[in-house]
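One protein chain omitted, others in place.
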């Protein structure tokens, strides 16, 4: 594996198309997803469904990754990554990652045109019924297919379930993991919202007791599809983390450039400068890593790229958010200031789709650095 | 174990007696063990045997840990720790740790009055024939007792062997590990000096082929004695590391307070100040940890204290030496400046008597934090 | 000699217990009597709750009284008064102030708060803008304070205000004892990232403070506040706790309780943090042994620095360890907590709350400056607005 300069043939920059997409997303979020609006999510408010509808339908992001023949935009993971950067930048409380990336990936693997088309149009919002903390290498189904063909089981902390119209449920049979479609309003499923560390991606506990379902994939392909969806999710979550980190850095730089203490601009204190320089370097590295993960979506190196992305970018986002709070001083601790929104998202993102330790362990296998 | 405030009853400060001892050691080293003198060790020179004789005999350090009834000073591990701090501060190329701490500990365990007395008087210098990298938890003998009662085997990188008159050799039998005494000039032993990363504690490879020996401990107690000697060595090596770290910090502070760049005293740049402040805090923590390890020499908590000391102080000494080189800039890289002496000692010390990872693994068992 | 002292202390405790049987005496009455017997804090002077003895004898008295079932205060609710106000009043207050304030402070009858920080003056106390203007025998105070713990419960506040705007920044400050029930004092809760409002904002509008409640001379506030803050840093870190106290104990407990969560990568992190936590504990213990006087030096800053960092790293690690459960949070509803326990709440709360450890009571950046300048003797930061590079922490 060392003979090839992995990535040398993949473009890690932003294309003009991607920059244009970024601008349209940012323009919408700038007016409809301000920090004040997002903060109200923690007290039960927030921009919620209408914002998502604008993004999903008006900007046609719901179908970004869906091929044109199924009613989507036929864009690549690189474009989705740019969208996620912006969603991270605004800590937007919308189910793009869970519905338009992970669920769409699973639906595409299932080859079900109807499901894909409805997800693409935004008619349906979907969620994969696994705990948000599940990484591609650690997935095992918590739901089983009962003798009567219905589904039964509990799945904790599922992201996107509250917003979902349909749930894509990996379900165990004796032969392996199948993938099932369950309507969110099916009487056999109970979705209990969880008071979440990150209310901008609120999770829910699911209880399925005799839920009616339609099988999308049988046991020969279900697990691969689920892992693939989680892997793509992990690869692209890195871009959300870059958006979070970049935003934290910018917020901090802007604040410290105007803040004065001891008669000097705080951003001019060398210890602060060096920390910001280090942070900038790490954010730029996270960007390169996240771009590589997005560009590698169709590449055999994707497993390495995705695990590297989660191992690295998740840490950088947390660091950036923590530095943001710390370097702001007291104001960074207040409810009114947006730093905490980033901190909570960054920390929850770190646990999402496999934590750094889990991805490093997976990397150890992939690049042949065994533990013992 | 959590109910007791470990260490609350142990004095972590320096006593007046210890301060006086420190002064006498420092006075001798200041004139007889300058950085210039030490540097010549790397080109085959150095203060060598005469310095050791002065320390061992004139200052009576050889017998510091030996009870008065065996001709020693009857001091505690705390005093030996203070001596080691000073030896670290001057990167002194003398076998105090290997002879007067580790060998004496093993000899005392053997209860052999003759050996102990000769080590105490400085008539003999001793070395325990195990690789310097051996930690108390990882010891296994590399030498075996042959059918004819002689010793056979190879032991790599033994510290203190070049200076030794006698070697204390752990040797395997079917029943367990015995401890043997071998004269360094025995024709059955070959001591090959190794060009060492740290020439101020040069190691040697030993080859025993039919070496004549006297058994000091049989297989029922040999291993315990060896482990005990290594544990005391690990506990006290921490004080040497504190001496190294403290000296590096002082050297750096002194240099940067007089060095000017960009029209300012370099020590006034805030990034430098904060790094030095952090380093100072870590050196002070290392001091507390090392003092605890020395004070705990007779305490049931010694295994925890010794492993903590090696896990923590070894890292701080390396950090201090690395920061010393870095913050000096180019001059810190030169042969003429003493920074490299500290760097080499700190790094070799980090590998000595079990590295940090090994001691943390051992700690995990001791404090019940199992790996899986 | 300690033996003689101990015998004497034992006698005094026995006399107190004999005259005020805890079984029949009300708690407040007993505490007042204990104060008057000089057994409140033996290192305070006679007549002010103490006997002028070395501080190290206090635990002995406390043990005897506890063994006898004597009532005590909830010290955790009086941290600010006991840890900061009391030493400041003792060092700088008039005899009248000492007699008026120390007894109810110690018994817990009067809760204290600290009115230093301002929105525009965080770590830079020399920038305090709250004004106090002299009007005969009183001072008229106007301004805004922030990050005040328990202001809504406090009867008295230690107030730093600017009394002379004409002189260099640090020279024009004066230190007052502010009656929190006085007209013009308005307290509003300040919600923080945990969702709760642990601190308050305090608005001061034409608040009148008698000159008798000034501590130290006018213009000497900087020096007096300094004393308060040095004590704050010590008060914040209990220096001699048992092994695995604080956040490391919580996380080690989770590790032991939940074998299902363990992974090799997290194990390596945990072990290193355990070592660092134990190193920090021993460092505090050593400092504790060193502190014979009542005047803590800047060395305590290092312990606070380390403990803040460790609390943050450990609570962060705990969330990673908990995984799915780490995504849950108890409650975002805004409340004003009665008592803040840094190792309390759920893991998410601990993680968020720990972020404050390196900001409150002197930011870690300010503490590094203090160590660099006062311990290592490195040059002070160039300061553009005054000839004096004074740097004092708040939060």
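So that you can tell them apart, the chains are marked A, B and C in the order they are listed, and the count of residues begins at 1 in each.
Operating definition for what follows: contacts are C-beta pairs under 8 Å (C-beta built on N, C-alpha and C of every residue); 3 or more make two chains touch, one makes a residue touch a chain.
Since we're looking at a predicted model, the values are computed, not measured.
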| item | value |
| --- | --- |
| Contact set of the excluded chain (shown chains only) | A, B, C |
| Selected from B:13, B:175 or B:357 as touching the chain missing from the view | B:357 |
| Missing-chain contacts mapped onto chain C | 264-265, 267-269, 271, 382 |
| Interface residues of chain B (partner: the chain not displayed) | 42-43, 131-133, 156-157, 194-199, 203, 261-264, 269, 271-272, 318, 322, 325-326, 329-336, 339-340, 343-344, 347-348, 350-351, 355-358, 360-361, 371 |
| Chain not shown, touching residues in chain A | 1-8, 11-13, 253, 256-257, 264-265, 267-268, 270, 272-274, 276-278, 280-281, 284-289, 291-292, 308, 311-312, 357, 360-361, 363-364, 367-372 |
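One rule holds for everything that comes next: only the chains that are shown with their structure count from here on.
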| item | value |
| --- | --- |
| Chain located farthest away, centre of chain B as origin (C-alpha) | A |
| Centroid distance [mean C-alpha coordinates] between chain C and chain A, Å | 41 |
| Numbers and ranges of chain A residues touching at least 2 other chains | 269, 271-272 |
| Touching two or more other chains - residue numbers and ranges from chain C | 264, 365, 368, 381-382 |
